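What follows is a single structure, and I will ask about it in a moment.
Right after this comes chain A.
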Amino acid sequence: MTSPLVAEGLEYGYAAGRPVLAGAGFTAPSGMLTCILGPNGAGKTTLLRIILRILEPWRGRVTICGRDWRTIPRKMLARLVGYVPQSTQTVFSYRVIDYIMMGRAPYHGVLGVPGRRDEEAARKAARLLGIEELLDREVTELSGGQERLAVIARALAQEPRILVLDEPTAHLDVANRIRVMETLKTLLSRRIIEAAIATMHDPTTACLYCDHTAILHKGRVVAEGPPDETLTPRILARVYGVEFRRVPLDGREVVIPLRLHGR
Partner candidate 1 sequence: MSPRRGLAGFLTVASTPLVILLSLFLGRYPLPPGRVLDCLAYALHLSHSPGEAALAIVLLYRAPRVVAAAVTGVALSVSGAALQSMLRNPLVDTYILSIAAGAGFGAALALAFLPPGFPVELLAFAMALAAFFTVLAIAWGWGGGSIIALVLSGVIVNAFFSAMLSLVKYFAPNPHKLASIVYWLMGDIGQAAYWPIVARMLALTLPATLILLALRWRLNLLSLGDEEAMALGVNPARERLIVAVLCALLAAAVTSYTGIIGWVGLIVPHIVRLATGSDNRRVILYSVFAGATYMVLADDLARTLLPEELPIGVLTTLMGAPLFIYLLRRAGRVWR
Partner candidate 2 sequence: MDRAVAVLVAIAVVLAAIAGYLAYVHQAPAVRTVTVTSTVTVTQKATRTLTKTMTKTVHLIVAYDGRGVKIVLKRPARRVVVLTSYWAEVVTALGRADTIVGIGKYVKYDQYLPESVRSKPSVGSEFSGVNIEEIAALKPDLVIMDYGWGKCSEIIKRLESLHIPVAAFFIRGVGDEVKAIRTIGVLLGAEDRAEKLIEFIESRYQVLRGIASRIPAGKRLHVVMVDAYSLLRGGEITVYSNTSWGRSLLDVGAVNIALEKMPKSKWPKIDFETLLSWNPDAILVAGSPSTVQKALDKIISDEKWHALKAYREGRIYGVPCWGSIGGVLDWGPRDIIGREYIASILYPEYYKSIDWRRDMETLLTRFYGVFIPEQAFASYGLRWMEVVDLLGDHVRIPRHVERVVDFISYQLDVALHAMDKLVGISKYAKYNPVVSKAYPNVTKIPSPGSSFSVNIEALAALKPQLVIIWPWKKSVVEEIERLGIPVIKVDVKSYMGVKRLIWLLGLIYGRLDRAEKLIHDMDSIVGMVEKRVAGIPASRRVRVLYLWSSPTTVQGGNGTVNDFIVLAGGVNVAAGQYPDKAYVHVDFEQIVRWNPDLIVIWWWARYGPEKLLKDPKWRAVRAVEEGRVYKEPFYDHWGVGCSLFILWLSMKMYPQLYKGLDFMKIADKYYEEWYGIPYSAVAG
């Protein structure tokens, strides 16, 4: 079985001669939560933007469900890949149901207006995330965790095969962090989505939830594979400049940050 998403040799920079990505590539295996890990400024968000074709890379390509993503029209791409941005800034408030329904955009033309089928899809997405009781509330009234779930629901309403999430746990409290990550796992296990790609900056959370990891450092993927193999104190020390220790937990191991490297 081919991987739903393969990125190869991506190069990009916001200014000429100063690349943010210098030949980054990774594979997102089917049924797995792939984690792109790296410190702030490693180019994680840029990588996601390229995958979503919000940015056009200088070089390299992405293969989504076996097709070069340049050949996929934007609307079709939106049916394959759902996107959950790190933070949403809605200037105008919408009701949650209307907000989720916006995820149905790839199924409509320019003059289209969502109908009953789309509302069904939106409700279904809300049900999957357990936020049906929020549907009549205003988005601006939601808590941080609820809002994050609503955004995921919107991405699910796209009925994508791959979900791309930018720092899904950032700014969330512990309970919400667990809720979001557990939800992702459930979606994968129930095969509602084929693959999920999430950027993260915290290796500990990655150890707990990820199935596949790509560590991004200075625009390159320095290690890719199962968390056990990639999240080693040696690699992490190089990437983060922090001393990590592996600690056994319920039959697996997690990494815990200890102190700045070299102290």
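Keep in mind that, in the parts below, a contact is a pair of C-beta atoms (placed from the backbone, for glycine too) under 8 Å apart; a residue touches a chain by one contact, two chains touch by 3 or more; residues count from 1.
The candidates came about this way: all candidates are chains of the complex that A comes from, given by their letters.
Keep in mind that what you see is a predicted model, and the values were worked out from it rather than measured.
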{"item": "Chain A in this complex - touching candidate among 1 or 2", "value": "1"}
{"item": "Of all residues in chain A, those that touch candidate 1 in their complex", "value": "49, 52-54, 74-79, 81-83, 85, 88-95, 98, 102-103, 105-106, 108, 110-114, 136, 138, 140-141, 158"}
